[in-house]
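For this depiction, one protein chain was excluded, whereas all remaining protein chains were kept in their positions.
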Amino acid sequence: MSTVVETHDHGHHGPAKGLSRWLFTTNHKDIGTLYLWFSFIMLFIGGSMAMVIRAELFQPGLQIVQPEFFNQMTTNHGLIMVFGVIMPAFVGLANWMLPMQIGAPDMALPRLNNLSFWLLPMAFGILISTLFMPEGGPNFGWTFYAPLSTTYAPSTVNFFIFSVHIMGVSSILGSINIITTIFNMRAPGMTLMKMPLFVWSWLITAYLLIAVMPVLAGVVTMMLMDINFGTSFFNAAGGGDPVLFQHVFWFFGHPEVYIMILPAFGIVSHIIETFSRKPIFGYSSMVYAMASIAILSFVVWAHHMFTVGMPLAGELFFMYSTMLIAIPTGVKVFNWVATMFRGSISFETPMLFSIAFVALFTIGGFSGIMLAIVPADFQYHDTYFVVAHFHYVLVPGALFGIIAGAYYWLPKWTGNMYDETLGKLHFWLTFISVNVTFFPMHFVGLAGMPRRYPDYALQFADFNALISVGAFVFGLTQLLFLFIVIKAIKSGKKAKPEVWEGAGDLGLEWTLSSPPPYHSFTVQPQLK
Amino acid sequence: MVMPVMFSSHVFSEDSDYNMKVGVTEVSQSIFELHMLIFWICVGIGVIVFSIMFWSLFKYRKSKGAVAADFDDNLWLEIGWTVAATVVLIWMAVPATQVMVEAYDDAEGEINILITGHQWKWHYEYLEDEVGFFSNLATSQEQINGEVPKGEFYLREVDEPLVIPTNTRIRFLITGNDVIHSWWVPDFAVKQDAIPGFINTAWTNVPEPGIFRGACTELCGIKHAFMPVVVRAVEREEFDAYIAEKVTLAEAERLLTSKNWTKEELMERGESFYATNCSACHQAGGQGIPPVFPALDGSQIALSDSARHIQILMEGVQGSAMAAFGESYSEVDIASVITYTRQAWSNGKNGDGVIVTPKDIVDYKNRIDL
Partner (left out) sequence: MEAKRTLRNLTAIVVGMFAFGWLLVPMYDVFCEITGLNGKVTGPSFLSEESKAITEQRELLVQFMTHNNESMPWFFDSERSQMRVITGNQYEANFVFYNPTNKEMIGQVIPSVSPGRGAEYFHKTECFCFERQTLAAGERIELPVRFIIDPALPKEIGSLSLGYTLFDITDRVQPKNDLANL
């Protein structure tokens, strides 16, 4: 992609000073920064909960926490990591990068952008405050199956529902903003099929979000009515059906899974082409693959509930449709490998994380295929095998994608190179500990350890101790990441506009100075 | 199903600590073979993809002076791997469908057992003989708290296992009493959700005697990890004798109601009933876990309101975790546990000292008829 760019660095219109800069900002970079720091903080909160879980599971028996608190930890760990870390981090990256990648000065709806961010601290403030209430926070798993989350829930479930509503509004507003920006603010000459893949991945993700977040809002509203207004959506006593909850929840939940991975596909595609010094292989098949994954995600939801007692035809339908998803996903992996093939590859930290992403996400994909096989799923369902599977796609998948993106664009954001040696150290510690943590989970799961257990039989003890050690190392290593980021903000070798060798041709963001001007493109660039 | 010999079950030990259980039934063995087939296909694909990837990473290092080529698509290659992926998926889907049909079989069962998931125990009822019982975790709280060494079957033992005959088609009807539970025995490859208001079915046919251990696999609240499943398969003759004894015992239990019970007898029986059924929530010392599970020690009802005490045990408390015990347990059990909680801890010296006998419970049940 070649561009003709004119950048003017206007001295006026800079950021306001002090706290009000952050409270009232409508600037896409400031809001992106807020999103990224928010998700970083939530990563440590959700991560501490994981540490509590792993500390308790280090040995069989109840040592540190009681099951009631353990259940609150698993529930909040899941909710925070999904809604408070992965999703806001992707929105933060979108805020920073989309205007710069499409040659726009800012997002289309800047005031809405401010609102959608500031809703998030409210939502999570409410959610986390429930942990300090006498009855405790939500304890019914992040999938909050009725009737455990309705008739049998602590009364704080009402706060949980309110907080999910706010998160939903925030995501929907953010997505509307992103789609409007992509459709209306692209530089002249940038047709849809010339958009960078990260922009494509976010366009598809944003559509998924506005399609399913309202369904989530609907399902929690039904819960609210069942709990407080005597309706019977999920209560068999009044003619409702608890299984209905699972159907509606997973109708939201499965597209949600792809919401958490598609933007990572986009990021990793950019990084692999940059450090292979070779354009991405099969650009259009990458776009079609993401679109088909998104469409298929609406017809596979019941593969999360193969043991609820569906008719044979239903089980087979959801098995086949789920297996189909392996085709576009496989195509993406093949494309990444083909991009590396005959490239000129260097191994900077973002590339290391991206290579690990491709390898480990593929392992998560394999266990995904195994889980799709219904008869075998009878043995895997709700065991640690499932925990291993979704952590492989979410940690070395989504989270590695985010970390890779952060390293990749950090010099652009701050104007300083991060410390490459520390970055590599961070990668290797993370890579090893993530595998020590999540790989043995496959084994304990197959051997029969169910998930969401605060205590377990003696045969699982050795693997669990190993998993806990891995988890502690993984958790501590992320403090190193925090240090690297702060160090890069404060000091470091000055970054050139193109930052990475040859990146100047790869996207509009590399034509701007590092750090870029406050209003990215005040004059629209023209694509040749 | 035709499977290469290398996938057969003999390669792996029966009770692996790192792989799926082969199990003892035909269905569980087919599922194991299917699992291994899919696993090896995935390994095969992984080896191909990762070798190309790591070889490229090694061969085309910039530090070794690699110069990037400039191709960015190849239609036939892309069509080729899409077709290849589809073929592999069909290769997986065919045996998966076969095993699926094998596992789904609605033929009549010789023995029908109703399994009900409760917070936090299983109830089994033999439908033909109309006898049933609860199966509770047998591991002591001291083991869980680490005060005494953990036994071999820590968290995998129950006070009364489900007994089934071998070489007999058993049909399980599975439902839930409160929240959703899930009944899983890996050796039979049976995992089925227990959903309140709905009945799911599963079946098995166990060829050899043995003890098979499983678990609850759907998050069902605080004691989710503490309601294991244990099934004992025995020869048909032994099973018939077992059922006959169960029927006799149930009859004897009904007769016990008319016996004159002493306070000590009731206390002794009540103490063990309390330990099994009540202490999970109300705690061994009766202190409860307020505000969710109220304290019994010093409770006004336990001190001075025996009528309300009986009513709570019989009818439960709406909108709370306190279930009605009236229909599930005998009059003797109900009476003894009420007497126990009225005499134990500080309640004995502070309360009114009323002893509730099985006859009181019978009267309670019949009182409106009288």
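The chains carry the letters A and B, assigned in the order they are written, with residues numbered from 1 in each.
Here is the rule we use: contacts are C-beta pairs under 8 Å (C-beta built on N, C-alpha and C of every residue); 3 or more make two chains touch, one makes a residue touch a chain.
Here the structure is a predicted model, which means the values were calculated and not measured.
For the chain missing from the display, the contacting residue among B:Gly23, B:Gly109 or B:Pro186 is B:Gly109, taking the whole complex into account. Considering the full assembly, B:Pro196 is the residue among B:Pro196, B:Pro228 or B:Gly270 that touches the omitted chain.
From the options A:His247, A:Lys424 or A:Lys496, the residue with contact to the chain not on display is A:His247.
The missing chain, though absent from the display, is touched by one residue of A:Thr143, A:Asn158 or A:Thr180; that residue is A:Thr180. When the omitted chain is restored, the residue from A:Ile41, A:Leu115, A:Leu131 or A:Val215 that touches it is A:Val215.
Interface with the hidden chain, as seen from subunit B, comprises residues 105-109, 112, 114, 116, 127-128, 130, 171, 173, 175, 177-178, 195-201, 294, 311, 314-320, 322-324, 326-327, 364-369. Residues of subunit A in touch with the missing chain: 108-109, 172, 175-176, 179-180, 183-184, 210-219, 222, 230, 232-233, 236-239, 241, 243-244, 247-248, 251-252, 308-314.
Please note the rule applied: only the chains that are shown with their structure count from here on.
With centres taken as mean Cα positions, subunit B sits 34 Å from subunit A. Within the complex formed with subunit B, the residues of subunit A that make contact are 60-63, 67-68, 71, 134-135, 139-141, 145, 147-148, 151-152, 154, 236-237, 241-243, 276-285, 307-309, 312, 315-316, 319-320, 323-324, 326-327, 330-331, 333-334, 337-338, 340-346, 355, 358-359, 362-363, 366, 369-370, 373-376, 378-383, 443, 446-448, 450-460, 462-463.
Interface of subunit B with subunit A (complex): residues 16-21, 27-28, 30-31, 34-35, 38-39, 42, 45-46, 49-50, 52-53, 56-57, 60-63, 66-74, 77-78, 81-82, 85-86, 89, 92-93, 96-97, 99-104, 119, 143-146, 150, 152-156, 178-180, 182, 184, 186, 189-193, 195-198, 200-201, 214-226, 289, 291-292, 321.
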